[in-house]
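Excerpt of the complex: some chains, original placement.
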Amino acid sequence: MMNLIDTMDLSLTEIDGLVETALDIIKNPEKYAESCKGKKLATLFFEPSTRTRLSFEAAMYELGGNVLGFSEASSSSTAKGESVSDTVKVVSCYADIIAMRHPKEGAPLVAAKKADVPIINAGDGGHYHPTQTLADLLTIYRRIGTFENLTIGFCGDLKYGRTVHSLVNAMSRYKGIKFVFISPEELRVPRHLREDLDISGISYEEVTSLENAMPELDILYMTRIQRERFSDEDQYQRLKDSYILTVDKLHNAKEDMAILHPLPRVNEISVAVDDDKRACYFEQALNGKYMRMALILKLLGEKDKTEEKIETVSDFVCRNKRCITSCEQEIKHEFRLADKAKNIYRCIYCDKEPKK
Amino acid sequence: MMNLIDTMDLSLTEIDGLVETALDIIKNPEKYAESCKGKKLATLFFEPSTRTRLSFEAAMYELGGNVLGFSEASSSSTAKGESVSDTVKVVSCYADIIAMRHPKEGAPLVAAKKADVPIINAGDGGHYHPTQTLADLLTIYRRIGTFENLTIGFCGDLKYGRTVHSLVNAMSRYKGIKFVFISPEELRVPRHLREDLDISGISYEEVTSLENAMPELDILYMTRIQRERFSDEDQYQRLKDSYILTVDKLHNAKEDMAILHPLPRVNEISVAVDDDKRACYFEQALNGKYMRMALILKLLGEKDKTEEKIETVSDFVCRNKRCITSCEQEIKHEFRLADKAKNIYRCIYCDKEPKK
């Protein structure tokens, strides 16, 4: 492994290793102050995401390295029609490691196949955002002390919220996990995710009331209802305020419940909640920096680019307009056999099934 | 003090200290070359201002530190509806000190109340711009050798020019100062500023002719007539060229008068004046860098965030649309008693009186 495209690329042992490194960085920052001296991180943000970009930059600086890059596509060669492959091929000449954010699903995987340096997915459309999940995991570990035997509530936009899907997948690998999905009907967690949980025999329930769910939660993961995920403005306006966390609603929560939020928040958590000791969304941002430091160290430390060979077929065409295959030049469409019994293939870039 | 929101937050002793540090930096730059090693400055520019941003960045690099941030709001989480409070709370995780520019008045004060690190106001709308004033002060000191017994002319847009108001306030604290305000009727210095001078018994006159005023001036502070301050394009076109400084107009000026300008200039000073030894607006830019270095050192050196406690009331609502209270979520409107005799209250963020 020399790239990070999805959290699920990491084994539990690797995640433990990252957590351990992060904890050591927190304890002994001076030990790491020159770890990346003379190294350069490129932050290629084809769409803006200040928080994530600044977190990566702070991480690299605290390791003694330097940073270059761009913060939106209008400043990049993409505006001139350059492919993602070419961009990262060239940036490989300028940087030792690349953090890439891109509106198209699978773009970082395309990059990983071409670049001569490690690629970190810093978010690809509504698809993956693994370093956010790493931040979430460190926050859970630092607050609760374990990844096992936890009841985790997710509240808000569970349909489009990629951070939710990603953390559900990541936590599903631990013992004794129960999920409580709290959302309006329109924003329920996607069927495929529920099916995966069913198959794995993981306990979960779906409810609509935040307050009823509250007492049993060890972790409450709040999410923003993002305007950009709605095609219908009315529906957005009607739903956006539905699941707001206020001080009142916390009255029956556990004393040591941890409140997480990937940020930015708009108004889904009242500012008054910030002073509650259960609130840990700002800690979460700090933890994101430490996990990114640990990740950069790990990826730069691994010498060989040993790409995992997956068998793929190219008998289909991916029709997902949000997939990088929809715009990258001369890209081979590739599919992996996702479910042998049902003969289901999925695009290796966006995980969608090909249209027949 | 651990923030700089307005120049008037600084005592005369503190200003003397900054000037002294700046002079020492100029003399012994190598002494400071690693003063901020391992430290990070965040430049949060919610509206663009290249000159100010680059000056801060150069300052931090010359102190051996690093820089991260954004140069306009479109690249920031604000576009997603995040509050200033949340942004700085998160950026506190990534940086040791923050320089913030924001179109709304009072935004840096909001930031200062929330951030865990020092905040420097790098300009908040038409309100304050203290580091520009610090640059002006160092320039006066280096050119004239004193802050006392000076006749200071201000020319151009004295109504909207915040750098003018700020320098007038800063210089009003020294002995033997006389101001000459040179402007068209439409752009006279605001009444409240004249009233303040009257109350303090400080000498000033208002004139319309630059040439008549010239002979008595020790300092001539030119300002740009900014298009963005006018709602009426015609009025702008008619006035913008009114008060242009040319070589000719300098014929009766003192030999050692200092010509200042906050820059950027459009055409209010003829390029031919640049070669005159009295011109010191480019020196002023350089001095701005040194004062920012001194300021960063001072703020990072102060360990405790001892916030000055001002008594405030919340009985009113601020209706100023340019005030940060107009858009920040869940912000408490607070007012300080500005004039006990007249029972005048002012918003702590924008200094405007509440509408009754």
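Letters are used for the chains, namely A and B, taken in the order the chains are written, and counting of residues starts over at 1 for each.
Criterion: a contact is a pair of C-beta atoms (placed from the backbone, for glycine too) under 8 Å apart; a residue touches a chain by one contact, two chains touch by 3 or more.
Remember, predicted model here, so these are calculated numbers, not experimental data.
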What is the total copy count for the complex if 2 chains are drawn?
-> 3
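Keep this in mind: only the chains that are shown with their structure count from here on.
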Compute the rotation angle for the C-alpha superposition of subunit A onto subunit B, expressed as a multiple of 5 degrees.
-> 120
Taking each chain's centre as the mean of its CA atoms, how far is subunit A from subunit B in angstrom?
-> 41
Interface residues, subunit B side, partner subunit A - complex = 38, 40, 42, 66, 68-70, 74-77, 79-83, 85-87, 89-91, 93-95, 329-330
Subunit A to subunit B touching residues, read off their complex = 33, 48-51, 54-55, 57-58, 61-62, 67, 71-72, 224, 226-227, 263-267, 270-272, 282, 285-286, 289
